[in-house]
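With one protein chain removed, the remaining protein chains of the complex are shown where they sit.
Here is chain A:
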Amino acid sequence: MKRRTMLQLLTAVGVAGALALPAHAQKVTLNVYTALETDQLKAYQEGFNRVHPDIEIRWTRDSTGIITAKLLAEKSNPVADVVMGVAASSMAVFDREGLLQPYAPAGLQRVRAEYRDQANPPKWVGMDVWGAAICYNTVEAQKLGLPKIESWRDLTRPEFRGKVVMPNPASSGTGFFDVTAWLQIFGEQAGWEYMDRLHDNIAVYTHSGSKPCRMAGAGEFPVGISFEYRANATRESGAPIEVVYPSEGLGWDLEAAGIVSGTKKLEAARKLLDWAISDDAMQLYAKNFAVVAVPGFASRLTHVPADYEQRLVNNDFAWMAANRDAILAEWQKRYATKSEPK
């Protein structure tokens, strides 16, 4: 009885699915999981379809944390064919679960070595860099008489007590690369000492990397530690903020692309990856990001310092992944509880 109901159900679902199939069945459809912004997706899709009109991209878009968790939950039977525009740190997690199919896209050698997976052929390739940035609300700063900021150290000045917002590294990848960058720039001991002093000035640790900049943009708190793309987008939308790239060095992550292993549409997936590091694609990325994976594409962003790329710290993704639990435990111990053990 139960079995028959199930069969009927399956038939019903099958028939409904068949009816819903589009008329042009020869078109290949790629399921692509992404954390890119909606407006970027449109441009990338158009760019890709100019070269490959026969491949339709079906995006599933959400924040990095959600998309990563979703793909992991589906790991026994992945729905996605390609992951594109998802953080390299998430790619490392997928790789550990054996979810990525190695592939060397055409023109791979043009991508800078530190912006792609070290394996050969690589499991993923970078598209562009998103680095740390501080959003500084000029209107509120003037009201409160706050000094200008040029470096991370400036944030520990007593004037900023209760004025700074940053992402919680336990919730947000952006927060995590801020912490690892400080540990790398200042050294382990001085890094934690720096965070101790910064902690005194932090009003709120948020659960998303975009949030601090949006809070700064809305004047909730005058200073938000966030990342470059969000900072520029917030300023574009009319918020009175100045974007600061601290001089000591910037933590960063990549937007990366990779093929999900076991995909039935390997041919089309490879074409998408080839396109993802093509000149066309890099030109589109450069509209939103100061640094893209292939050198030589000038950013069209204004207000980005000329030496931006030199300010990026030397990220070691393997080291970050291996020490993540230990760093977060230490961070939680120091800052996540009210009774601060000092």
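Criterion: contacts are C-beta pairs under 8 Å (C-beta built on N, C-alpha and C of every residue); 3 or more make two chains touch, one makes a residue touch a chain; residues count from 1.
Note that contacts and distances are computed from a predicted model.
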item	value
The complex's invisible chain, by UniProt name, from "Sarcosine oxidase subunit alpha", "Putative 2-aminoethylphosphonate ABC transporter permease subunit", "NADH-quinone oxidoreductase subunit J" or "Glycosyltransferase"	"Putative 2-aminoethylphosphonate ABC transporter permease subunit"
Of A:V51, A:V79, A:A119 or A:A318, the residue in touch with the unshown chain	A:V79
Contacting the left-out chain in the complete assembly, out of A:A104, A:A233 or A:L266	A:A233
Contact with the hidden chain (one of A:V28, A:L108, A:V204 or A:L266)	A:V204
Interface residues of chain A (partner: the chain not displayed)	2, 6, 9-10, 13-14, 17, 31, 37-38, 41-42, 58-63, 65-66, 68-70, 72-74, 76-77, 79, 90, 93, 139, 168, 170-172, 203-205, 207-208, 210, 213-214, 217-221, 230, 233-234, 237-240, 324, 328-329, 332-333, 336-338
